[in-house]
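Excluded from the complex is one protein chain; the other protein chains are retained at their positions.
Chains here go by letter, A, B and C, matching the order in which they are written, and residues are numbered from 1 within each.
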Amino acid sequence: MLMNLFCSSPLLAAAAPRRGFWMPEQASTVSGEIDSIFMLITWISVFFFVLIVVLMGYFMVKYRRVEGHKSAASPSHNTPLELTWTIIPVIIVIVIFYMGMTGYINLRSVPVDAYEIDVTAQKWGWTFQHPSGAIETETLTIPKGRPVRLMMTSQDVLHSLFIPAFRVKQDVVPGRYTYLWFEASATGRYDLFCTEYCGTGHATMGAVVEVYEEDEFEEKLEELLRWIEDIPEERLFVAGKRLYNRCVQCHSLDGAPGIGPSFRETHELWGQERRLADGRTVTVDENYVKESIIYPAQDITEGYGNLMPSFRGQLRERELRALVQFIRHLDRFDDEGNLLEEWQ
Amino acid sequence: MSTLSTHPSGTNYLNHTRGIMSWIFTLDHKRIGMMYLCSVLLSFFVGGMLAVLIRLQLWSPEASLFTQDQYNQIFTLHGAIMVFLVIIPSIPAALGNFVLPIMLGAKDVAFPRLNLFSYHLWVVGALVFLLALVTGGLDTGWTFYTPYSTDTDSAMGGVIPALTAAFILGFSSIFTGMNFIVTIHRLRPPGMTWFRMPLFLWAIYATAIIQVLATPVLGITLMLLAVERAFGIGIFDPSLGGDPVLYQHFFWFYSHPAVYIMILPAMGIISELISIHSHKHIFGYKFIAFSSIAIAIFGFLVWGHHMFTSGQSSLMNVIFSFITFSVSIPSAIKVFNWLATMYKGSISLNTPMLYALSFIFIFSIGGLTGLHLGTLATDIHLHDTYFVVAHFHYVMMGSALLAMIGGMHHWWPKMTGKMYSEFWGRIGCGLVFLGFNLTFFPQFMLGSQGMPRRYAQYDDYLPETVQLFEFYHQLSTIGSLVMAAGFFLTAGYLLHSIFFGVRAPANPWGGRSLEWQCASPPPHDNFAETPTVGDCYDFSVLEWDEKEQGYTWREDVPRPGEEGTG
Amino acid sequence: MNNDRSKTSSPESHDDHHGVGHVVPIRYLVLNGIALLILTVITVAAAQIDFTQWDIYELNVIGAIAIATVKAVLVCLFFMHLFWDRRFNSFVLVSSIAFVGLFMALAMLDTSEYADDKIRGDSENIQRLLEEARSASGSAE
Partner (left out) sequence: MSHSHEQHGHGDHPEHLGHHWDNLQQQFEAGKLGMWLFLATEVLLFGGLFVAYAVWRGNNPELYAYGSEYLDVTMGAVNTVILILSSLTMAMAVTYAQLNRQKALLVCLILTFLGACGFMLIKFFEYSDKIQEGILPGAAFYDPPPNLEASNYWNPDLPIIDRHTLLALRIEAAEREREGRPAQIDRPRFGEVSSVAPAAVGPAGFDPDAVRARHVRGEKSKVHPLQDPNRPVNAHMFFNIYFMMTGLHGIHVLVGMIVIGWLIYRAALGHFGSDYFTPVDLGGLYWHIVDLIWIFLFPLFYLI
């Protein structure tokens, strides 16, 4: 019965077949070890708790005050006894500490060949960027059986990336990089939470981790890059909006200059002359925008530095076109980047 | 020596002067203590009602009662009120103020004017807190983490008033602590040596050390934060080159020791309650006394355990995890000593004793789950989930606050001169105990299953997750209603006793510390004559007096003064 | 009753009791003041020495702090009477400093450990501010 209670609850078995009573399903290589540390501490706690409560209950009943009964004389201190219950906990906590530390060192030691994903947190959403350039926001697609390392930073306030099934968590801090690694050990879909309070949307700042077998994963990744093929040519600007994720740090949509000129400005100059830093002028058109993305250093816009990374090789032809269409038809979006009603 | 056992014939501190002004500007530590008690209970009521709103919101996953912004304000206010207005002043400033000088055998605390000033600061702090509500609300969480709190686009407008309020409340707490340290050092009457002090005083003393040494750091932290938010200077704000993790060091350097400000006096109360209501000498006096000091000191070394996932370096994580465990040892010592005190005692299951037993039960759970959190590998999973919420409610609400309620029952006859209904007292305690565990135990599972804290809703996730969370949240909500019922009942019979209660004897429980030697309620100057001090845990000299309905000195035993000690 | 209190609570024995507390002769105070002024001169002078030429950059810092500490000790002992006071008062002061030291040591250790994770260079916000300053001052080019 007790065992049942602590390992898996029959009550909840139907709801969540793979969950334990305490811990969610084990889906990463470290979860087993962490769960066993957790259970060890829990059992130690149960032992002491039961010991204390049983003694307390027993004394409560046995030495209950009855008429005429006086408290029996018993020593008011006993140093050996007191030292005993000092030293035993000391030993126990040292063991616990040690196990916790080794488990933690595992959690922080990234295997060298880890698959790297860049993570950017923003109020209130995540952007995951794969090495191939594929970007996702609602899901995090990863392979099973391959170590994955997340390099994370935040655009605004603190966030924290938490995947209960993997037993990993790390705050995402603006102005610096933090990392996290794990190796999924079971395919499936798992929750990803934001666990550092970040304001209004904190409770909904989640995503789903999707773990696939290696070959399936490659396919998914392809798909992530290919999604754009499925969008009809005349609505490519919508796809461009999605790709804009990668430009958002430097280009705004509301006209405010950032590291680079706002796309709103570029849009408004469409078909007109643009002054460059070296004094030349150039007409803002499809070609110019494309060139700007692939060879940013060629035409430095006046008032800005040569800071834009080249996206050559990272964007395919159709994606490029989508971005161009997006900038060209920016009047179909509002300043926050939402599609206006009539274009939905 | 007539005052030792008979009813007061003349005035007491309650009626010796009259009029509201005689209270607001009183210098009498007992009146100040009572004013603190009322204020703290009022704040507790407000904070508790906010807690009930939290629970109602979380009844269903889509949580339709409040918007996310409203919910964020509610839990922030709940946490901030409970921490800064309730639990930190509760035992030291309210009960401590009342009993400390009497227990010590002094006429007052060392600096009565400063004491009153502390209380006035508390009131001002509370009012400024209200200002935060009208200036746009407060939604940062009680931890005020940067850059959220310093970014005027993120956090609501009430941050600076709230920081000011916490700053003022901090100084209120500092002055109380200073006052107590000086009182204990300089106002012990002849015979009251350090090791004759009741353990409650040791606990208050250890608490005062923390109050004096840790709270100023909170002061400067809040000041920096306010300047940061008002002028954008960039010590903590990364958008100006600052370091948000440094802020967390600053915050927890105060706030971890602060949790021991909450629990140490509670432990002191429990030492008194267990011993007095078991009518047995406390076991291991010195171990308990020194463990209080040890907790106070070690408590300063572990703040980083709140930052295991914050981006703190791995090296520091390991160091802090290691030291964290050192605080659990003195706590363990105390728990075992309390048990040993009960052994072969003669235990009266009075309401205060029931609270003390609840304390041991609940504190064991709360403290032991602290081990899960102090362990690095598991805290990574548990941090910022409901497991932490459950942990700290077990230690703050279930331990510190229940100890305070227990202590309040224990000294209620002394404070008000009236006995409350023992029957309803036990029922109330039972309801609170059951409701409490029903509220917070499910939150452990909720947390270890991954439910993050500070979530206004939880419907956005995988269906089976949501279903599981919902189940536990509902248990928790039901529990909180039971607990609320228990507290309302308690408030009811206590109020009733003030007006209709039986007159209390000087010593209803059979305590030997000095406060039981003066009348109930005590006279203005506490003692007509300087009391004589003996072993305050030697109960063999007292006996039940039927006429008195309280304990009196045994006829056949000489008093310490008479036998020539002292 | 008062006797044993006042015995334990009177300060050290060389108290020649004008009322309560210890009277510090003006002579001592003036000497102390002069010592402090001399040390101030030394600090300023020491800061001019170029320790960097021998590749020991931090000596300036250490030296300055050491001298400041000596000055602080002088102020505490004589101006603030700690030399004659109860030891407990000194203990209070020393422990407050010790706790600051503790806080400082652990915070510095941590921040230096993770310093490498920080993103280098001016933050975006500061870049924006500079940009604004540039266009406001009109001094560009």
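Quick note on the criterion: a residue touches a chain if its C-beta (ideal position, glycine included) is under 8 Å from a C-beta of that chain, and two chains touch if they have at least 3 such contacts.
This one's a predicted model, so the numbers in the text were calculated from it and none came from an experiment.
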Looking beyond the chains shown, say which of B:14, B:56, B:124 or B:187 touches the absent one.
B:187
In the full complex, which of A:31, A:45 or A:120 touches the chain missing from this view?
A:120
Which residue numbers on chain B touch the omitted chain?
16-17, 101, 106-108, 110-112, 114, 174, 177-179, 181-182, 185-187, 212-217, 219-221, 223-224, 227-228, 231-235, 240-243, 246, 250, 523-525, 528
Identify the residues of chain C touching the omitted chain, counting contacts across the whole complex.
1-2, 5-6, 9-10, 18-21, 23-26, 29-30, 32-33, 36-37, 40, 43-44, 47-48, 50, 52-53, 57, 60-61, 64-65, 67-68, 71-72, 75-76, 78-81, 85-86, 88-89, 92-93, 95-97, 99-100, 103-104, 107-108, 111-112, 115, 119-127, 129-134, 136-137, 139-141
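Throughout what follows, only the chains that are shown with their structure count from here on.
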Which whole number of Å gives the spacing of the CA centres of chain B and chain C?
35
Where in chain C do residues touch two or more other chains at once?
114, 117-118, 123-124
Touching at least 2 other chains, the residues of chain A are 175-176, 178
Would you mind writing out the residues of chain B in touch with chain C in their complex?
185-186, 190, 213, 217, 238-241, 243, 245-246, 249, 253, 300-301, 304, 311-316, 319, 530
Sort out for me which residues of chain B touch chain A in the complex.
68-69, 72, 139-141, 145, 147-148, 151, 154-155, 238-239, 241-245, 278-287, 309-311, 314, 317-318, 321-322, 325-326, 328-329, 332-333, 335-337, 339-340, 342-349, 357, 360-361, 364-365, 368-369, 371-372, 374-381, 383-385, 444-445, 448-450, 452-458, 460-462, 464-465, 467-468, 471, 537, 539-540
Note: in the complex, chain A contacts chain B through residues 12, 15-16, 19, 21-24, 33-34, 37-38, 41-42, 44-45, 48-49, 52-53, 55-56, 59-60, 63-65, 69-72, 74-78, 81-82, 85-86, 89-90, 93-94, 96-97, 99-108, 123, 156-158, 160, 162, 164-165, 167-171, 173-176, 178, 189-191, 193-204, 206, 208
